[in-house]
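So, subunit A:
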Amino acid sequence: MQVNENKEFQPLIVAFCCNWCSYAGADLSGTNRLNYPTNVKIIRVPCSCRVNPMFILRAFQRGADGVILCGCHPGDCHYTSGNYFTRRRMTLLFSMLDFLGIERDRTRVEWVSAAEGAKFAATMNEFTEAVKKLGPNRRLEDLRCRKQ
Partner candidate 1 sequence: MQRIGVFVCHCGTNIAATVDVKAVAEALSHEPGVVISQDYQYMCSESGQNLVKDAIKEHKLSGVVICSCSPRMHENTFRKAAASAGLNPYLVEIANIREQCSWIHKEIATATEKAIILGRAAVAKVHLNTPLTSMESPVVKRALVIGGGIAGIQTALDIAEAGFDVDIVEKKPTIGGKMAQIDKTFPTLDCAACILTPKMVEASQNEHITIHSFSEVEEVKGFVGNFTVKIRKKARYVDETKCTGCGLCTEKCPMKKVPNEFNMGLDNRSAVYIPFAQAVPKVATIDPNYCMMLKNGKCGVCSKVCSVGAIDYKQEDRIIEEKYGAIVVATGFDPIKLDKYDEFAYSQCPDVVTSLELERLMNAAGPNGGTLLRPSDKTHPHTIVFVQCVGSRCDDSKGKPYCSKICCMYTAKHAMLIREKYPDTEVYVFYIDVRTPGKNFDEFYRRAVEQYNVHYIKGMVGKVTPKSDGKIGVQASDLLSNEQLHIDADMVVLAAAIEPDKTARPLATMLTTQMDTNDFFTEAHPKLRPVESATAGIFLSGACQGPKDIPETVAQGSAAAAKAIGLLCKNSITCNPCVAHSDELKCNGCSSCEKVCPYGAITYIEKEFRMPDRTTAIRRVASVNPAVCQGCGACTVACPSGAMDLNGFSNSQIMAEVDAICK
Partner candidate 2 sequence: MNKNLKEQVLRSSGVNVLKCMRCGKCSGTCPSYDEMEYHPHQFVYMVEKGDIETLMKSESIYKCLTCFACVDRCPRGVQPAKVVEAVRLAAVRQQDGNRLSADQIPSLLDEDLPQQAIVTAMRKYAK
């Protein structure tokens, strides 16, 4: 999270991308020179199902303003069924965060294939804008983890 009084709020966005589809999709949007904001930082995981809810909470704890999880389209998982488990886990996790009053738009799951470079860039642009609108993450931040 970076706030500068003169500058527009720049959210910090963590994107978990599965190695086989979404990370390749992100690469493709690079290859095609499709812009998306520098706010987005990608972490590579073998499959979206590797993403533990703990990682998402960890990101918020440490000041991320939005977390997005990208995986292969349902039915296309490299490991055949990983993203189906992801879908259930994340639906329940997001629902719980919503239940606790955390802004819904800070979390998202998006299916991006290795061919969808344009979709990846568009998704990241859109998500960054949505998080920007929400402002800094205050409800799920651990103040002790801020810069001393």
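Basically, a contact is a pair of C-beta atoms (placed from the backbone, for glycine too) under 8 Å apart; a residue touches a chain by one contact, two chains touch by 3 or more; residues count from 1.
Selection rule: all candidates are chains of the complex that A comes from, given by their letters.
Fair warning: this is a prediction, and the values are worked out from it, not measured in the lab.
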Review point. Of 1 or 2, which one touches subunit A within the complex?
Key: 1
Exercise for review: Provide the residue numbers of subunit A that touch candidate 1 in the complex, in ascending order.
Suggested key: 12, 14, 19, 23-24, 26-31, 33-36, 38, 41-47, 49-55, 58-59, 62-64, 78-82, 85, 89, 121, 145, 147
